[in-house]
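Quick one: this structure, given as C-alpha cells, is what I'll be asking you about.
Only a single protein chain was left out; the remaining protein chains are all shown in position.
Then we have chain A:
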Amino acid sequence: MTSNSTLTGSGGTAPQTAVAPAADPRSRAVGQRRAVPSSPPRRPWYLRALRNRLFGWLVFAAALVVWQRYATAHPSPKYASVSDVATDWWSQIGSGPLLEATLQTLRTMMIGYGIAAALAVLAGVLMARVRFIYVLLEPPLELLRPMPISAIIPVLILYLGIDDKMKITVVAVGAFFHILLNAYSGAGSTHRTMMDTARTFGLSWRQTMTEVVVPAAAPAIFVGLRSALAASLVIAVVVGMIAGNDGLGHFLMIEQQSFQVTDLIVGAVTVAMLGYLLNSAFLLIERRVLHWHFGATRAQD
C-alpha cells in the first residue's frame, strides 16, 4: 500500500481508483505474471507415484513376493512357489511337451485366425456394399452369431473329428464374427464425399473397394482383428481341452489331473505370456499400418 500512497501523493487531487493494487503498474505486472496459465502446482510425491505406470508393476511384484512367502511357509502339494514355477518354466519352454503344446496351439490359432480374417473382411465389405450379398448373408449370420462357440464344438467334432481340421474351424468360426461386424460397419460408413471423389475420378467398383472403401474401413477392421485375436487364443486353448489330444489346453488338463501344480501353473503362465506377446505384436503392426489414422486423430484434437 506504500506505493499506492505515493501515487496519490504525486497525483494530488487525482481521484483514487477503487481497485488500488491495479492502479500500481508494478503490482499489475506481478499480477499478470501470476495470471499466466502455468502447470498446476506439483503434487506431493505419493500422489505422483500413484499416477506412474511403475506403480502397477510394483504392486504386481509385491503380490509375487507374498505368494512366494506363503508357498514356502506352507509347504503343500497344492501350492507351487514363484521360484519353482519360474525355474520350471525356464527349463521346459525350450523343448519337450510344453514347447510342443505351445507351438501346436499357436499354429491352430494363427491358421484359424487368418482364415477368419480373410473371409470376414471380404464378407463384411461385400455385405456393406452389395445389397444382394447383404440380403443373402444377413439372416443366417444373424442366427449363428449369438450361438456360443462352445455349443458348436461337439457338432464340429462329430463331422470333422478331433484333429487340426476341427480345431482350426472352431477358431475360425469364433474369430469370424468379431471381424465381420467391424468390417461391415467400417465399410458401410465411408464418407459420402470420399465415395463421390471415387466416382468422379472414374474408379471402377473394384477399384473403389480396394483403393477407397477398404483403406477407409481399416481402423474399424483393426478393432475387430484385435478382439478376434484375444478370442482366438481362448478358443484355441479351450478346444484343445475338449478334444483332449494336443495343445496347451490338453497340457493344462493333463497337469491338473495328475496334480502337477507347478506344471499346471507353468502352462497357465505360458498361455498368459502368449496372449501378451500376440497383443504386443498386434499393436506394433497396427501402429505401422494405421499410422495415418492415429496421426489424423491426433491432428483433430
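We adopt the following convention: a residue touches a chain if its C-beta (ideal position, glycine included) is under 8 Å from a C-beta of that chain, and two chains touch if they have at least 3 such contacts; residues count from 1.
We take it that contacts and distances are computed from a predicted model.
Student: For the chain omitted from this view, which of "Transketolase family protein", "Glutathione S-transferase GstB", "ABC transporter ATP-binding protein" or "AzlD domain-containing protein" is its UniProt protein name?
Tutor: "ABC transporter ATP-binding protein"
Student: Check each of A:Arg69, A:Lys165 or A:Arg199 against the chain that is not shown and name the one that touches it.
Tutor: A:Arg199
Student: What residue numbers in chain A mark contact with the hidden partner chain?
Tutor: 191-194, 196-197, 199-203, 207, 211-212, 215-216, 218, 292-293, 295-296, 299-300
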